[in-house]
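One protein chain omitted, others in place.
First chain written, first letter: the chains are A and B, and each begins at residue 1.
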Amino acid sequence: SVPPGVLPLCRQLLAWGRAPRQPPGLLLAQCRAFSNNKIMVELDESSGVATMKFKSPPVNSLSLDFLTEFCISLEKLENNRACRGVIITSAVPKIFSSGLDITEMCGKSTEHYAEFWRAVQEMWLRLYGSNMVTVAAVNGSSPAGGCLIALSCDYRIMVENPKFSIGLNEAQLGIVAPFWFKDTFVNIVGHRVAERSLQLGSLHPAPEAHRFGLVDELVPEEKLQEKTGAVMAQWLALPDHARQLTKSMMRKAVLDRLVAHREEDIQNFISFISKESIQKSLRMYMEMLKKKKG
Amino acid sequence: SVPPGVLPLCRQLLAWGRAPRQPPGLLLAQCRAFSNNKIMVELDESSGVATMKFKSPPVNSLSLDFLTEFCISLEKLENNRACRGVIITSAVPKIFSSGLDITEMCGKSTEHYAEFWRAVQEMWLRLYGSNMVTVAAVNGSSPAGGCLIALSCDYRIMVENPKFSIGLNEAQLGIVAPFWFKDTFVNIVGHRVAERSLQLGSLHPAPEAHRFGLVDELVPEEKLQEKTGAVMAQWLALPDHARQLTKSMMRKAVLDRLVAHREEDIQNFISFISKESIQKSLRMYMEMLKKKKG
Partner (left out) sequence: SVPPGVLPLCRQLLAWGRAPRQPPGLLLAQCRAFSNNKIMVELDESSGVATMKFKSPPVNSLSLDFLTEFCISLEKLENNRACRGVIITSAVPKIFSSGLDITEMCGKSTEHYAEFWRAVQEMWLRLYGSNMVTVAAVNGSSPAGGCLIALSCDYRIMVENPKFSIGLNEAQLGIVAPFWFKDTFVNIVGHRVAERSLQLGSLHPAPEAHRFGLVDELVPEEKLQEKTGAVMAQWLALPDHARQLTKSMMRKAVLDRLVAHREEDIQNFISFISKESIQKSLRMYMEMLKKKKG
């Protein structure tokens, strides 16, 4: 349902800090076409709180299309003065997001890898740097890139089901989390916990994740919505301007580091992912996933 | 009781790292006049431990005069070879210090804002960088700048009364803690706790503050003096030289950062505080305080 030419245009408009701001009306009109496709966005104008609900079964994997839609949806909310906070959650049972879509990293062209990686960066830059209050309502497992989305919010509430796990488990797949995944993780759990967890590629069951601060709070599934609303209200009680400046002060160093090394980071990703040994690992991993399903 | 001209002179002498060191005798003679005014200083020469007791009712707010006296008192002790440690506490019931004096930031001239902010910086540079052992005996609430004083000491003991709270609550007032408040806070509680606490402008009741390390120890009020003395003795058991070099190694990066950006930080403060929206917030806050009292 996306008219040809719109998707690349929207992506181009999203290029961080380079494209001049378009009149928001124009951008929204162009993008509305494919929005609400993989992510359901609802804005409660009375409270100023939007909900972004991932609905890209089976596992909300972060494909190029998903990431593009995520960035555009977030930008729309960011530019909407009626919106002050965003709750990020999943409409797919048992999974928050499975992380980066491996099919985007396997057997594709260099240009595709570059475009995909730029979209991953974009997603993080926009979410970690958002002026809005961002709360992750983690209602399922959340490995790798899914964990990054949660880590990039201001607050994380997770369903207390020990079958749900969360973590940056890249090392288990034979790949390495990029430095800005690591920086975001270290900012939350500290250097030692991050070093151990990243080297082991650990997926932490919800109670363990809570114990060392990877998530801020655990709740029974039926209390998730209520609790998320209460936390959001607490954060929205602060004057936006002071809260935003404080948030920016805390996160600027880590955001600036990627902005300064963005092209280099893309090149690193391309040369790493293009290695035959890495491609082989990823193919084997996908085969394994297919067999599991079958 | 201060002879005219002495106060500006003393302030000038305090200019960090620029004024050549005056013969201490001269400085002391000039300044003694207004010392022991808002801060009571006692030195026990047998133990080498001084006590600085804030006695500036109703709430020990950090006015320009208070800060100037604080800096001069601290410098006198720093230059006194008989003094190796300082205990900082309050003579006013239920309050340690209420933080920066808002009247100094409201409806004043640019020159006044600059002088005031330089004095705030000076206080922190001297206390956080002190060669002496510094122990905060926090016997009352300690918001904002009061919290900064406690954070800048080597050790914090707080009365275990849950009615006493401590924190950098600037965001609640619509203002933003400067980066060096933040750096000092992060050094103690880590990045994540600081990010959340600063964004929410949280004031933490003593037990909560203790739980995440904002204060090192809680004691019943009647044990505060005894415990503070014991902790001081433990720290003084170390050879001064090795302890001082170690302290400097731990704090230098953060101290140097303000020294390198001091004028810029003053300009930032002036342009922020001069905004009509901020002035309005502060006036409303002062009105609210007056009504509370009345």
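Note that in this section a residue touches a chain if its C-beta (ideal position, glycine included) is under 8 Å from a C-beta of that chain, and two chains touch if they have at least 3 such contacts.
The shown structure was predicted, so the numbers you read here are calculated from the model rather than taken from an experiment.
Enquirer: Please pick, from B:Glu69, B:Glu104, B:Glu122 or B:Asp154, the residue that touches the omitted chain in the full complex.
Expert: Of these options, the touching residue for the absent chain is B:Asp154.
Enquirer: From the listed residues A:Ala171, A:Leu236, A:Leu255 or A:Met286, report the one that touches the chain absent from this view.
Expert: Answer from the full complex: A:Ala171 touches the omitted chain.
Enquirer: Considering the complete complex, identify which of A:Lys76, A:Lys182 or A:Arg262 is in touch with the unshown chain.
Expert: Within the whole complex, the residue contacting the unshown chain is A:Lys182.
Enquirer: By the contact criterion defined above, which parts of chain A meet the unshown chain? Give residue numbers in ascending order.
Expert: 170-177, 179, 182, 190-192, 194-196, 198-201, 277, 281
Enquirer: Could you please point out the chain B residues that touch the chain left off the display?
Expert: Touching the missing chain: residues 154-155, 186-190, 213, 216, 234-235, 238-239, 241-243, 245-247, 249-251.
Please note the rule applied: only the chains that are shown with their structure count from here on.
Enquirer: List the centre-to-centre spacing of chain A and chain B in whole Å, with centres computed as mean CA coordinates.
Expert: Comparing mean C-alpha positions, chain B is 40 Å from chain A.
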